[in-house]
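I have placed the structure first, in the form of structure tokens, so that the comments after it can refer back to it.
Only one protein chain is missing; all other protein chains are in place.
In this document, chain identifiers A and B correspond to the written order of the chains, with residue numbering beginning at 1 in each.
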Amino acid sequence: MKIDRVTKHFGGLIAVNSVSFEILKGELLALIGPNGAGKTTLFNLITGVFKPSIGKIFFDGKEISGKRTSQIARMGIGRTFQIVRPFGKMTVLENVLVPLGKSFYTNLSVFSHSPRENSSISKAMELLKDAYLDDEFDKMASYLPIGMQRRLEIARALALEPKLLLLDEPAAGLNEKESMQLKEYIEKINSNGISILLIEHDMKFVMNIAKRIVVLDHGSKIAEGVPSEVASNPQVIEAYLGRKHKKGDKNA
Amino acid sequence: MEFWQNSINVLVLGSIYVLIAVGLSMIYGILRVLHIAHAGIYTLGAFLSLSIMEVTGNFWIALILSAIISGFLGALMYRYVYKFVLKEERIVPLIVSVGLFITMQDLYRIIYGPYKYPFSISIPIPYIRAGNFYISPLQMLILIITGIILIGLYFVLNKTRIGVGLKACANDSQMAAAVGVNTKLTIALAFFMGSALAAVAGTLVGVYDNSVYPTMGSTVSYKAFVVVVLGGFGSLKGSVIAGFLLAAAEVFLVAWKGFFLPRDAIGFLVMILFLIFLPNGLFGRKER
Partner (left out) sequence: MGYLMTLGIFASIYTILAISLNILTGYAGQVSLGHAALFGIGAYVSAALTVNLGFNYWTALPLSILITALVGALLGLPSLRVHSDFLVLVTIGINFVVVALFKYTPFFGGPYGLLGIPRPSLFGESMNTFEYFLYAVGWATFTILFVYWMSKKYIRVAFEAIKEDEEAAEAMTISVARFKIYAFTISAAFAGLAGNLWAHYMGVIFPGNFSFSKSIEIMTMIVLGGIGTIRGAVLGAVLLIFLPEYLRFVSDYRMLIYGLIIVFTMIFIPSGLLGDRSITWKWTRIFKKGDRVAKNNEN
């Protein structure tokens, strides 16, 4: 995916300012930056929730800026949300069955195919097993603890068979053990060839998992590179320390 | 000039819309529920004033008492009905509100009968004549009362602790609670104030049209929603401006072009247009 000089303003506020970078196939790229740097806005731009004021976004060689979210999702970009939001009143299994209908939602076969088909259900259960959620398949999503809800969101996005997965602060609010589980899960996904773009605040988590990092501050890109480069970049340090944000061990 | 006469009409009509809409806006701003039963309180205010005046013979006592009683009833509605259903899906409070409204309207019909009651008062305000236009005492009354209320409201909302609490809750109720605002009380207060305003509006209209009847809330309340939509949900300033705008649209369109649709349809059309082109109204915040 290529993001080319993308800018977004809302009225007088410039949320994203001429940001450009690329993600290569199979990469695991982290997007970091202090609060309000424009990271989630960038996600929303990529997934079509917003249209860039200036600039374009390309995926798989095709331009996606300005397309509908459902189209972009169909082209192979899945996402999770910053504040976790699975389909609360559906069960865990049902949540994953929703995206499995992907091929039916665009034509009339939405009237002829049932989610209860065995093939769909076994596919869904497999995805849940990978996410360590198969035991909770019949629990209502809103009753799960937050760590599980996060994994559910990821499993749900995976059911779309995406080429690129956008994860918005998946480790937020998780304890050590849950973070470890999450890290393994994400790395497993990446090793299957799915590119990952990750927003995270937890520096230790990011340093451990990302191959490359892009840093945003106040809507602009201020650094890009491998973790060790970025961690020692003075602009990055200032952006974080300047806001009294505690950075994790930069030599992780 | 006809223009000035119409302008007076706009001010008067607008005042009524504003009184109802501001209360509605407050309630929606805090609770995020379309309080359709607001229209029922409007009618209640009119009937209460009528009855109290019959007993006491004094319009002002009737007006004030009816506003207070209606205010309490509004707060009770929150405490004993809405509070229970807020945790459910969004549909539920909405439907409850409709249920409350129909119940109230039919209760009025059962208690007072489906008749139109006259409501005439005498007030010590003179006719004001200037050139070709005049302001009738009743019109003056509406303008004065609305003016006083709006000024008072501005004061309360911006200069008192209660007002600040209200605004805080409207913005972010969890945060407000965290800093010590008593959210339940504040919401009840919003209902109280909003309902009192509606009652005053109902009373004034009852007097102005010289008729009070059970279904008087229907069309006016619909327009109040139009005003809230126009002004942007949760924005009081917006409601005020939008109220006068809608009144202007109605009065001038009807007066000048001999508009082909019934007057009430204008409000509906305006709302549709705004919802399509400016879904956040003039001053509203973007909804999640």
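As a working rule, contacts are C-beta pairs under 8 Å (C-beta built on N, C-alpha and C of every residue); 3 or more make two chains touch, one makes a residue touch a chain.
Only a predicted model underlies this, so the values are computations on that prediction, with no experimental measurement involved.
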item	value
Per the touch definition above, residue among B:F59, B:Y78 or B:F101 touching the missing chain	B:F101
Given A:K102, A:K163 or A:H218, the one touching the chain that is not displayed	A:K102
Touch residues of chain B, complete complex, unshown partner	32-34, 81, 84-85, 88, 90-96, 98-107, 110, 222, 225-226, 229, 262, 264-265, 268, 271-272, 275-276, 279, 287
Those residues of chain A which, in the complete complex, touch the missing chain	47-49, 68-71, 73-74, 78-79, 81, 85-91, 93-94, 97-99, 101-102, 104-106, 109-116, 118, 121-122, 125, 134, 137-138, 156-157, 160
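In the analysis below, only the chains that are shown with their structure count from here on.
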item	value
Whole-Å gap separating chain A and chain B, where each centre is the average of the chain's CA atoms	45
